[in-house]
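The block that comes next holds chain A.
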Amino acid sequence: MSGLGTAFGSGAMTNTINELQQMGPNDAIFAIGTNTTECHPIIGIRMLEAHRRGARLIVADPRETELAKHADVYLRHNPGSDVALLNAMMYVILTEGLADEAFIKSRTENFEACRETVLKYSPERVEGITGVPAEKVRQAARLFATAENGATYYTMGITQHTSGVDNVLSVANLAMLTGNLGKPRAGVNPLRGQNNVQGACDMGALPNVYPAYQPVTDPKVREKFEKAWGRKLSDKVGMAISDVLRGIEEGKVRFLYVFGENPMRSDPDVNHVRHCLEKVEFLVVQDIFLTESAAMADVVLPGTTWAEKDGTFSNTERRVQRVRQAVEPRGNARPDWQILRDLIRAMGYPADYSSPEEIFNEIRTVAPSYAGMTYERLEKLGGIHWPCPTEEHPGTPILHVGKFSRGLGRFSAVDWRPPAELPDDEYPLVLTTGRRTAHYHTGTMTRNCWGLDGVAPEEWVEISPEDAADLGIAHGDHVRLTTRRGSVVARAEVTDRVPKGVTFITFHYTESAGNLLTNSALDPVSKTPEYKVCAVRVEKVSA
Partner candidate 1 sequence: MIYIDQELCTGCRSCADVCPVDAIVGEFGQPQSVDQELCVMCGQCVQVCSSYASILDEGIAPREQKLAERAMLPSVKEPLFAAYNQGKALKVKEALADPDKYVMVQVAPAVRVAIAEEFGMPLGSLAPGQMAAALRRLGFDRIYSTDFTADLTIMEEGHELIERVTKGGTLPMFTSCCPAWVKYLEQTYPELLPHLSSCKSPQQMAGALFKTYGAKVDKVDPAKVYSVSVMPCTCKDFEANRPEMKASGHQDVDVVITTRELAHLIKDAGIDFASLTEEEYDRPLGLYTGAGTIFGATGGVMEAALRTAYEVITKKPIPELDLEYVRGGEGVRYATVQVGDLELKVCVVSGLKHVAPVLEQVKAGTADFHFMEVMTCPVGCVSGGGQPKALLPKDRICARTARTASTYKHDGELRHRKSHENPDIKKIYKEFLGKPLGEQSHHLLHTTYTPRRRDA
Partner candidate 2 sequence: MTASTFVLADPTKCIGCQSCEIACAVAHLGTSITTAGEMEAPFQPRLRVVRTSQVTMPIQCRHCEDAPCANACPVGAIVRQDGVVLVKEEKCIGCKTCVLACPFGAMDVVPALDKGQRVRQPGLKVQTDEGAAPKERYVAHKCDLCIGRPGGPACVEVCLARALVLVKRGTMARSVKSRRTASAMQIARSGVQPAGANR
């Protein structure tokens, strides 16, 4: 979010998913740090279909994902070496005259600084950092830059690093260098991990902005919201999750309201999270199942599932869509908006919303990018991409056409920095984390689904055949993974999906919670933890 905001003026996906269906031989797909076929299977299938129609497919991932298997060029780079890899690709594009000079000249700024930095990163020089043969980097760069349109896709493999913002800036640099913005079948496309995370951000569920990314520090903005809501508002930026946990430790945060989130499984260094949740004076958790976090709460508020809900979801491509209630809520469960409304009322504010649509209409008055959307239009058009400023506006499938949200696209000079924790004698392997198709996040929903849990009932840690042989581990053995934070036991999947020196675990399973292991070191700007790299020791556990 922070990275793309800096470069383009908007943190959202620039293009749409359906464009994949128009891709052909003149188009290129560059997927970096995204296990698309597993985590976004529908998009993954579209990518493979595009590839079958002739679209070029370049995949960069330390793990040989399903998508990587099909790639024209697969770059298996070391975890945490993304900036070096991307700079090396740009080096090739620059030195081989494949850059889009016209686009750079007319649409961007600060190119020289970026160029100067990139020219330090020849593919040969960074081989030691990335682990990718220089020739492969060259192939990938040429394949991408010579395509008429090149679309870049990424997810947490890019963002969940202490260099997450740098990684995103580099992706943005590459897209601008090749002129791949503001046009179809191109763009920079961060795929959101959850169905409505875009909507939550749009609504200002971030420490520094009001709905529609209007900064809390801007007096004019504050004035607008004070007028709309009839109350005095703070001019201070709020806390990131990591600040909240520190705040609890320091006694500054005494009340915590957790809402559709399971920090006891989703946050890094779970042992530390537990310590904080135990310490906080009053903990309220609102969820649809009694999660590990809810089990620690003073008060649990039962929420509703997707099938019991009404309202809108804003998906990864900024498309606002209606969600309609299918069944009545079970037991004491209530829709989130009702719980929140009653809470606001109890706190003395006269909230009198009677339906989600009423709330949506209020959103339209304060969030300019939603202003032109009505339930009727959403219904009729099957969803609208924001920004949609007026009721006559068709919505904006592609951002930055002709002009970036911030005016000129801004190049950044980005140097590679190593991850916060690297392997050493005590913890000799790299641990990286991610998801599997069958399960979603902390498994709160999916592990309660018979079929989904049926195909993936337990954790299988991926370990390379070489490392397994060194450690005397056979496929199916139980292994213990230990980091400086904690230790979990899981089955070993001996597979060359991971390279030598790298192990992989998910964070779906309570029995072997991956986030007991992960490092809570943060990106200095986005405050995103480095889930994707830490040092680990693996041992066979005798049965």
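Details
The definition used in the following text is that a contact is a pair of C-beta atoms (placed from the backbone, for glycine too) under 8 Å apart; a residue touches a chain by one contact, two chains touch by 3 or more; residues count from 1.
Candidate selection criterion: all candidates are chains of the complex that A comes from, given by their letters.
Quantities reported herein were computed from a predicted structural model and do not represent experimental measurements.
Of the numbered options 1 or 2, all belong to the same complex as chain A, but only candidate 2 touches it.
Taken together, the chain A residues at the contact with candidate 2 in this complex read 37-38, 41-42, 44-45, 48, 52, 64, 66, 69-70, 305, 437-438, 445, 448-457, 495-497.
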